[in-house]
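A single protein chain has been omitted from the complex, and every remaining protein chain is retained in its original position.
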Amino acid sequence: MALLQLTMVPMGEGVSVGDHVAEIQKSLEKEGATFRLNDMGTLIEGDIQELLTLLGKIYEIPFNNGTLRMFTQIVIDDRRDKEIHIGDKIVSVTNRFSNEKQTT
Amino acid sequence: MALLQLTMVPMGEGVSVGDHVAEIQKSLEKEGATFRLNDMGTLIEGDIQELLTLLGKIYEIPFNNGTLRMFTQIVIDDRRDKEIHIGDKIVSVTNRFSNEKQTT
Amino acid sequence: MALLQLTMVPMGEGVSVGDHVAEIQKSLEKEGATFRLNDMGTLIEGDIQELLTLLGKIYEIPFNNGTLRMFTQIVIDDRRDKEIHIGDKIVSVTNRFSNEKQTT
Partner (left out) sequence: MALLQLTMVPMGEGVSVGDHVAEIQKSLEKEGATFRLNDMGTLIEGDIQELLTLLGKIYEIPFNNGTLRMFTQIVIDDRRDKEIHIGDKIVSVTNRFSNEKQTT
């Protein structure tokens, strides 16, 4: 089970990329993906092969809308020893952090 | 004003890195930084020079705790045309997304 | 035409990852991919859909060799306005750099 963070940076356009990001969100919703927007991109969870197939679909959206060059960053955290879902790590560290503060 | 996402991946250790992340959170709190944990790392906001100074301090934490090798990824979104804060982009895209859904 | 830089960081293992990287090189050679190892990972060139298919194949190699968790970073530079190949950018910037030095 993997978490994939996708950050697309179209070049040669305006400074704002919100329209592209909104298009990608719509497409992910249509595909039935489990995703969450964060400050640096869009986080999607799933099996890696499914995620790569999904990526192949949404990747073309900015180019279809006229983008000529795009810099894309993808980060994947893939664990085979346990299930991981969006939000899990935040809860886990926050708990650890609060416990330490209580006991200090 | 910049947003910086910091992801530290200690190598040669166990599969879990939550303890390191919790240590970094504590240090950021002590430094009075504006930050938020997300699924891929820790997001910090501020002026870039302040962020780099802060980074120099917290970067050593895992090494001080025994890490021998660390892979670090830093992503910075820096705008000089307007103020940006953690959470702003999510609100902006979500609004755009909801508006489109209402008008469709 | 895109350039894709792939960096795989297996976690919960030793500090050295050279064996995994060598396995990936062998697999890329077998697949007939155009690639070059650099200091931060492996650079592959091609059409994005072909690159994603290739990625789906080589991604599993470390897991097949026992890795339990892996952090992966992928960076893609994709231009639709002209052909780009591995090494092109280095030549382009180096030329610009040398010309400036000659004329200064």
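Just a few scattered comments:
Each chain gets a letter, A, B and C, in the order it is written, and its residues are counted from 1.
Here is the rule we go by: a contact is a pair of C-beta atoms (placed from the backbone, for glycine too) under 8 Å apart; a residue touches a chain by one contact, two chains touch by 3 or more.
Since this is a predicted model, take the numbers as computed values, not measurements.
By the touch rule set out above, chain C reaches the unshown chain at residues 3, 5, 7, 15, 18-19, 21-22, 25-26, 36-40, 43, 73, 75, 77, 79, 81, 86-90, 92-94, 96-97, 100. For chain B, the residues touching the absent chain in the complete assembly are 48-49, 52, 55-56, 59, 63, 67-81. Chain A meets the missing chain through residues 7, 9, 11-15, 17, 68-69, 71, 73.
We adopt the following convention: only the chains that are shown with their structure count from here on.
For the pair chain B and chain C, the distance between mean C-alpha positions equals 25 Å.
Centre to centre, using the average C-alpha position, chain A and chain C are separated by 21 Å. With centres taken as mean Cα positions, chain B sits 15 Å from chain A.
Contacts with at least two other chains are made by residues 68-69, 71, 73 of chain C.
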